[in-house]
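Below are the structure tokens for one structure; questions will follow.
With one protein chain removed, the remaining protein chains of the complex are shown where they sit.
What follows is chain A.
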Amino acid sequence: MDSDEDFLSTVSSDDDIMLDDSENDDMSNGDEFDDAFDEDPDDEPELGLQKQKTPVAYDVGYKVYSPGDIQKQQEEMMNEVNMILEMSKEDAAILLRHFRWNKERLIEDFMDNSDKVVEAAGIVTSVANPPKLEAIDGFMCDICCDDDEGLQSFAMKCGHRYCVNCYRHYLTQKIREEGEAARIQCPAEGCSRIIDARSLDLLVTPELSGRYQELLNRTYVEDKDTLKWCPAPDCENAVECGIKKKELDKVVPTVACACGYRFCFGCILSDHQPAPCELVKRWLKKCADDSETANWISANTKECPKCNSTIEKNGGCNHMTCRKCKHEFCWMCMGLWSEHGTSWYNCNRFEEKSGTDARDAQAKSRVSLERYLHYYNRYANHEQSARLDKDMYTKTEKKMVQLQSASGMSWIEVQYLNSASQALQTCRQTLKWTYAFAFYLARNNLTEIFEDNQKDLELAVENLSEMFEKPISELADSKLKVDIMDKTSYCNKRRLILLQDTAENLANGMSFKL
């Protein structure tokens, strides 16, 4: 477990606005700096959940909601509106969705001009009676033009009546194909009456109505800026965070879902602390862009003048023989080597004239490329390791089982391996992004501190990684166990120091070369 989950309970308010500015100010306050070290997160992975902790600079307040919580929140708001404005729960739901769950605005506007609100939201007021299917004599469905006797039909309070089959087909299409839920209108042209949940239940299969409910939940989350779905596959939770878009250059709002997935609330990518969203976007684009590869090729290679194969010169001699077509040529002037017997002097002179310029240009391009490759290689290396960490997690579980039988240790006693694995994963993720961060970092007196922190964290991670991969027989040794536990907590501490430092600098307006 990593420390950030301890913050699950930092924000407890159910209100729309979770963090006011004063709270945010607290976060960038350096006073809490020491708090990060007072606690060793790995000693109490799960118990920490209930505990309140002062926020530190790199952390934002957030809260995780299960699908049940989301449903409950909606129901609470519906009940409230239902009580205050004295309307049915269905109508309250439609109004709330119409106002994108801004309860205060809904109540205010409703008090102001209820007719206008009701009409805009697509509710037609009339006597409340439950929706029901009816067979009406002489009825013809305007959609399919069927007029069979006893044809079951349905109409909402707007009175537009269609046969059950058409209604069902229409709703199925809207829900299944178009993913629509909160704003499905009456099938009549120009009628903006919204279908309510009770009518829908009457018309469609329970399976579809489940899907409808799911979509409704989704619009609730999507309508609110402070809520976002956890992007992990199969995870149904949503996370609430009060971070504002304009703050994203100063804060990296990493949140951890209850499912364990850590992601950035700003851009929904997986955790990229310490690098801010904008920088991450640029870096990913740069890496995805083939131009960097092309640059490298143009700086380091030439084409064979005969067969156009790309050749990298890796030896000192200018006498080149193409591996592919056996063409012999001079790397300097690209002319035939056979002619050099007599005209060697020409090639030499070419170098005297424009060779210096060409060399300078190539050297310059090479320096910038080497700089990029330096950071990219380290970034990619940690990324790969992070991918391997997924396998490592399953391996860890196996190891823990083996270790229990080999050493007679209990499940609790082997948890330290799990902690170590978690720490490795989280630290690698952070390390990976420190390289993208460093690539853009403008050099100043703070850079050195950052690089020292980076070096320390990397060293600690590599040490732990090495210990962690020891065979079972050695892992059972209690001295190694203590070592691993020490290293684990050291890694976590190093990570927090680095994040704390970068977060403070970010908040103070760090300069990047973009």
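Simple rule for what comes next: a contact is a pair of C-beta atoms (placed from the backbone, for glycine too) under 8 Å apart; a residue touches a chain by one contact, two chains touch by 3 or more; residues count from 1.
The rule is simple: contacts and distances are computed from a predicted model.
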Q. The complex lacks one chain in this depiction; which UniProt name from "39S ribosomal protein L13, mitochondrial", "AP complex subunit sigma", "ER membrane protein complex subunit 2" or "Ubiquitin-conjugating enzyme" does that chain carry?
A. "Ubiquitin-conjugating enzyme"
Q. Which residue from A:E75, A:E104, A:E178 or A:E370 sits in contact with the chain not drawn here?
A. A:E178
Q: Among A:D146, A:E236, A:D249 or A:E462, choose the residue that contacts the chain missing from this document, as touch is defined above.
A: A:D146
**Q.** Contacting the left-out chain in the complete assembly, out of A:Y65, A:Y162 or A:Y490
**A.** A:Y162
Q: Tell me where the left-out chain touches chain A, residue by residue.
A: 142-146, 160, 162, 165-166, 169-170, 173, 178, 185-191
